[in-house]
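Complex shown without one protein chain; remaining protein chains in place.
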Amino acid sequence: MTAPQIEVFLQTLIAGFLLGGLYALIGIGMTLIMGVMKIINLAHGELMMVSMYIAYWLFTLFGLDPYLSVFVATPVMFFIGVGLQKFLITPVLKVDSILPENQVILTVGIGMVLSSLAMLFFKSDYRSTPVSYATSAWYLGDYWKGSPIELSLSVPWTVSFVFALAITAGLWFFLTKTDTGKSVRATSQDPQAALMMGVNVDRMRMLTFGLGSALVGAAGCLFIPIYYLYPSLGGQFTLIAFVITIIGGLGSTAGAIIGGIILGVFESMTATYIGMGWAPVGRFAVFVAALIFLPGGVASLARKRKLGK
Amino acid sequence: MKRYLPLFCLALLAVVPLVGLNSYLMHILILFVMWSVIGMSWNLLGGYCGQVSFGHAAFFGVGAYTAGILYTKTGLSAWWGLPLSIVAVTLVALVMGFIVLRLRGPYFALATLAIGEVLRVTAENLTNLTNGDVGIMIQERTWVEKIWYYYIILAVAAITFYLVRAVIQSKLGYYFVAIREDQDAAESLGINTTLYKTIALTLSAAITGMAGAFYTNYMGYIDPKVVFALHDISIVAIMVVMVGGVATFWGPVVGSIIMILMAEMIRSVPMLGTAHQTFFGALLIFIIIFLPNGIVGDFKKLRRLVGLGRPS
Amino acid sequence: MLEVRNIDVFYGDVQVLWDVSFEVKEGEVLALIGANGAGKSTTLKTISGLLRPKRGEVLFEGSPIHTEDPFRLIEKGIAHVPEARRLFTEMTVEENLDMGSLKGEARKLREKNKDMVFDIFPRLGDRRRQRAGTLSGGEQQMVAIGRGLMAMPKLIMFDEPSLGLAPILVKEIFNVIKRIREEGNTVLLVEQNCKQTLGIADRAYVLETGKITLEGTCASLLNNEHVKKAYLGV
Partner (left out) sequence: MLDVKNISMFFGGLAALSNVSFSVVEGEILALIGPNGAGKTTLFNVVNGFYKPSHGDIFFNGTRISNIKTHRICRLGIARTFQVVRPLQRMSVLDNVIASAFMRAADKKRAEEIAMDILQFTGLYDDRNVISKGLPLGKRKRLEIARALATQPTMLLLDESFAGLNPSELNESIDIIRKIKAKGITMMIIEHHMKVIMAISDRIIVLNYGQKIAEGTPLEIGRNPQVIEAYLGEATNA
């Protein structure tokens, strides 16, 4: 490989990694909900879109930096999630119907309402938050004068990535170090046993849906400085989240992180070497391959290694 | 009486245009019949066999593009797409079935959704075959009046109705429902579940593909965003059945009437034009919570809800 | 301490318990024995609120508990070591023990109680950071018992702790139950393993297809021919 080729390759890899970190955050929210409630939330991306509009308006009306709106949008999204769980999803779980997929279809309905309401109120315009640092970047050459290749690191992408990392670490701390977090995990593994331990399982489910929504909401705030916002953007991110959970293994947070990064790198590579438009196809190719060849996701591989000989 | 209801409805539908409807009303009628066809085919796979597909747009789109590509590449009339789409879509369904039929429940649903999206993106990118985003335009339309299109899709609908009914009342139908109710039990009762799921998928796909080929001829223009649309095709196909009645013969027809009327009513109010999905989504949520088996399936419950049912 | 009065319990439309009544007195080990499918686990699940009796009532220290939310029972002092252990297999041994002590006094004394559990089961101490799902069957049962003890319950219920364990491990588990009792706890023990159970219990009830058919002191039951019949039908 010549120097420019290496440059392109490394730059693509970096971009994929940064993207993957954000994807992971979206995926974790989905996988958490799937693990605890055993339902697939197809309104996940639409929840992210709602959060992006919150960040957008906070920026446009009050000049609030999108990174600061994480602290506003995330709690709002949490309560939206709790409400959805309490008033829509719980009732459906109790209804007897021919098709058990009803709850999945229900979340599709929720997504449709959210995205078309956004369309109604905000039109289908593409919006973005023109922050001052939008195009700034760090260059390798500035730090290492004699570098044979030149690489750059976009400031907003990196900041978003670091935020995503911090949120993930915070979540990890919550899930492993606090009693409530442990109760959430216990509920996902064996709700009845959790009940016997004194866990209010229904409340954990609401908390989880809220938490999943809050996480994807945070991801929305991190995406807005680097991405366009339009009402129908949710569907694509729902699929991304789902693909990540399949690659990572259902309900596995660590799996979702790896899944997010695999997907981010893969998409970035497809975009560079095959063509921009094909990135989604690559995404689905990974998805279908994971479904067929790795039914338990990356998490199952790790488990096998630990158990087997 | 009940036996002749389908014939009666068919006769009624055949006569309706003769009273002289304007072009707009004919358009509504055609859409209603076309969506009944798609709904019936989705119901065969989803309602009876229990395999909930989120990707019927894949079949609709492939059918539509079969007709379109035939026309642009070979110069044949796009009407050849009607029979040929069956071949093309069957092939797609067989490949797709091989991949997705080993999955169950929501995973099957999501995998079909993903494949539908893959085909859309593929159609957008294979520009030398599909013209990509530009789409395909059928230059010379066969007829100006809509009535002929109407009779063609009505014939397709009639055939579909009787085909679905024949299938459901035969061994296939019993096997489909057995698979829906309990796949393991079905397998242990000697039913080759993979084979029969593939049959259900292929039949359902072929019918939807025909509707797609018809669409190309009727509208005279297709592009990937329209015929491979997730919300406007795949989800509406589910809704037609969910609203009308899952696993009922008349459900898709009733669902189609309601969906088309609702869409047109919303469209006629300029304020709400862009919001039709809000209403669709809200309707879907309402149906799932209160009438999970649709209007036909939960008819008794519906009468109770609106206070028409006799107290018992 | 615990009083079960004339309960009828159903799974859906299937009746599993018919008019079951018994009493657990403070400080004793009461055994509920019977063959597979006799309704033993159902009885325990009803006590811990996972199933609701259609008729009859369950009283704990004089107040009815069959209408309580199941997650409140552990606060009231009833711990249930469920059948087939039901550990949180993806969590570590220590986290499983933490789950046993979410509430009240038990939460405050968590670290102390953990040391106590590791004292009873030294093997668990060595494996405190290991995932519960990777433990052997016997070790998993130890975690399940430890998790129950962490709640500092007034009454601890064991559901077939010997299930699927090799005889030597069964012996170990039973010794632990004996020790728990000697420390002044009240125990309700459900078992198929009748001889061993009768060896450590004060009193026992025999359940046969959902009905209580015998009760008495263990000494009297050990030699009762009917017990054998209840199991083998000969």
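In this document, chain identifiers A, B and C correspond to the written order of the chains, with residue numbering beginning at 1 in each.
Basically, a contact is a pair of C-beta atoms (placed from the backbone, for glycine too) under 8 Å apart; a residue touches a chain by one contact, two chains touch by 3 or more.
What you are looking at is a predicted structure, and each value in this text was computed from that prediction instead of being measured.
The chain that is not drawn here is touched, among residues B:174, B:249 or B:279, by B:174.
Note on the undisplayed chain: of the listed residues B:20, B:75, B:190 or B:270, the one touching it is B:190. Remark: the residues of chain B touching the chain excluded from display are 169-171, 174-175, 177-178, 181-182, 184-193. Although one chain is not shown, part of chain C still touches it, namely residues 11-16, 35-37, 84, 137, 160, 162-164, 166-167, 170-171, 174-175, 191-197, 199, 209, 227-228, 231-234.
As a working rule, only the chains that are shown with their structure count from here on.
If touching chains are joined by edges, the resulting network of the protein chains shown is an open path. Ranking every chain by how far its Cα centroid lies from the centroid of chain A, the top place goes to C. The centroid of the Cα atoms in chain B and the matching centroid in chain C are 55 Å apart.
The geometric centre of chain A is 42 Å away from that of chain C, both derived from CA atoms. Chain B has its Cα centroid 32 Å from the Cα centroid of chain A.
Residue positions of chain B touching 2 or more other chains: there are none. Those residues of chain A that touch chain B in the shared complex are 39-40, 88, 91-92, 95-102, 104-106, 108-117, 119-120, 123-124, 235, 239, 242-243, 275, 277-278, 280-281, 284-285, 287-288, 291-292. Taken together, the chain A residues at the contact with chain C in this complex read 176, 179, 182-183, 185-186, 189-190, 192-201, 306-307. Interface of chain C with chain A (complex): residues 48, 50, 69-75, 79-80, 82, 86-91, 95, 98-100, 102-103, 107, 131, 134, 147, 151.
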